[in-house]
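Written out below as structure tokens is the structure these notes cover.
All protein chains of the complex are present and in place, except for one that has been dropped.
Each chain gets a letter, A and B, in the order it is written, and its residues are counted from 1.
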Amino acid sequence: MPEKAGPGRLAVRKTYKLFIGGAFPRSESGRSYVVTDAKGRFVANAARASRKDARDAVVAARKAFPGWSGRTAYNRGQILYRVAEMLEGRRDQFIAELRGTGLPKPQATAEVDAAVDRWVWYAGWADKLAAVAGSANPVSGPFFNFSTPEPTGVVAAVAPDSPLLGLVSVVAPAIVSGNTAVVVASEPAPLPAITLAEVLATSDLPGGVINILTGHRAELAPWLATHMDVNAVDLAGAAPEDVPDLEDKAAGNLKRVLRPDGADWTAEPGTARMTAFLETKTVWHPVGV
Amino acid sequence: MSTETLNSAAELRAFLHGLPGVDQVGADERAARLATRSIKTTAKAEAIDLAISMVDLTTLEGADTPGKVRALCAKAAHPDPSDASVPRVAAVCVYSDLVDVAVRSLAGTGVGVASVATSFPSGRAPLEAKLADTRAAVAAGASEIDMVIDRGAFLSGDYAKVFEEITAVKQACGDAHLKVILETGELATYDNVRRASWLAMRAGADFIKTSTGKVSPAATLPVTLVMLEAVRDYRAATGRQVGVKPAGGIRTTKDAIRYLVLVNETAGPDWLAPEWFRLGASSVLNDLLMQRRKMATGVYSGPDYFTLD
Partner (left out) sequence: MASKSTIFEYAPAPESRAVVDIRASYGLFVDGEFTDGHGEPFKSINPADESVLADIACADETDVDRAVSAARTAFDKVWGPMPGRERAKYLYRIARIIQERSRELAVLESIDNGKPIRESRDVDVPLVAAWFFYYAGWADKLRHAGFGADPKPVGVAGQVIPWNFPLLMLAWKIAPALACGNTVVLKPAETTPLTALLFADICRQAELPPGVVNIITGAGETGRALVRHRGIDKIAFTGSTEVGRQIARSVAGTDKKLTLELGGKAANIVFDDAALDQAVEGIVNGIFFNQGHVCCAGSRLLVQESVAEDVLERLKTRMATLRVGDPLDKNTDVGAINSAAQLAKIEEFSAAGEEEGATRWSPPCDLPAQGFWFAPTIFTGVAQSHRIAREEIFGPVLSVLTFRTPEEAVTKANNTPYGLSAGIWTEKGSQILWTAQRLRAGVVWANTFNKFDPASPFGGYKESGFGREGGRHGLEAYLNA
């Protein structure tokens, strides 16, 4: 984030921390790493999360799950829309921050606008998903049978390097249905993720629904992939050479795995990233007097 | 045997509505599954004789005459005149004005005489008329009284009225056994069948019976299943055993055997005797006899070889 300094005034810098359970802790490890701009100049120290931070984030996500998944779909939609509103309000800040990662202004602007619109797109899905993915099933017998989509649980995501739009494109579809998420931000460009956390923290999103870790993907992802209280992993931003190992680790408790598919984050998203983290629950009941 | 004192209408109502519910689909499913039991060879032979011995051979028509009743009684005592090994039926069931004819015809045979009473089949008459009807049948020698409950009172929630009528009729029966007809075809739900069963048992019924035979549907397997569960549970709760009688719609040997399977696997073998289970029917008897002869001779028989009475 460029500093608004002037003659005679030293700018107040922001400390970039993690976002876990609605709070902004430093890494328990006390570690950080240097984030540079496109030209290699120092921008900030980002927190370098440890496996214990990852663990804490999973605990926070699990704790938030019953409450978040138990909210009405309408309410979740409202909150996602509120995130879009808050993001829109900080548009200039995000454009500036993205420019700091090396994006020219038009691209930075386009990415921020697309990220806002993406929240709006997913916000609207909250109360339509069950109608599209669910069904009343005509079984041959005196039974009423219906299927509804339900959130899988805790989703761990490795965010892609598109620092804002990619992150939003991964996180929003996971949580809109009631999942909670632990996301590892872009490793080279983590700062927009933490700034986004400031948006999330002021958007009525309950603490723990989205938890953001910054640090080394290769260090954090295996802990999340093996974590037995994580239900699914999104490997969107994992390095191709790491995918087989992460998938193998994810098999430990049969996590649902969304493989990286070279997604174009600027394209209109379909429903696939939402349905990847849904379970279909089918309920039978007799029909009688 | 004792009947209970009715503490209060409210207590009775609370009790009946506190009984576990019956899931219709589950009860239908259970009955249908039991109906797939395959009863063959020696088991079938025994089942046929048991079923014959449980038949309440019935004629309940406005056109009944003493002659018709006498013929029926002859059939009841010797269902197959050409085969003395065929057991007699349990009872003959007639209107109260023909009880004396049946009693005289059946003297010494061991076949019981059952009389419908209490303004059968509708049950729509003043209590005094119902009691007079009952007393007349008993006085004429009926050993069993088949009364109908006031379905209107039951469906309107006036359980106390139904209870009091049954206790009054029970008293009028003296030594005669009281079968209480629930007319399940008019009770609409299995929950009601279960409640009516308990109501009748608590009021002193010796038997609970499904139907008059004048209302469709008459007896069905699932309704009988629910009633058998009721007598089973009632005995477990009170120690008193109450009998069950499905009536109407039982036409074939296969039907009859399905009821026996139902008894065997629901209330249990203790009920597999004419004292505790009856089949209210008439045409089923000839089918049982035909099947019996098929098993004895190995060839299918025909209706011309059995008497139509």
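Here is the rule we go by: a residue touches a chain if its C-beta (ideal position, glycine included) is under 8 Å from a C-beta of that chain, and two chains touch if they have at least 3 such contacts.
The structure presented is a predicted model; accordingly, all values stated were derived computationally and were not measured.
In the complete complex, the residue from B:G21, B:P81 or B:G174 that touches the missing chain is B:G21.
Only one of B:L12, B:I39, B:V86 or B:L131 touches the chain withheld from this view, namely B:I39. Interface note for the absent chain: among B:G239, B:P269 or B:G302, the touching residue is B:P269. Listed by residue number, the positions of subunit B touching the unshown chain are 20-23, 25-27, 29-30, 36-44, 46-47, 50, 229, 260-261, 264-265, 269-276.
Taking the complete complex into account, residues 132, 135, 137-141, 143, 145, 147, 152-153, 231, 243-248, 250-254, 256, 270, 272, 279-286 of subunit A touch the chain not shown.
Here is the rule we use: only the chains that are shown with their structure count from here on.
Centre to centre, using the average C-alpha position, subunit A and subunit B are separated by 70 Å.
Interface residues of subunit B, counted against subunit A in their complex, comprise 23-26, 28, 188-189.
Of all the residues in subunit A, the ones that touch subunit B in their complex are 142-143, 286-289.
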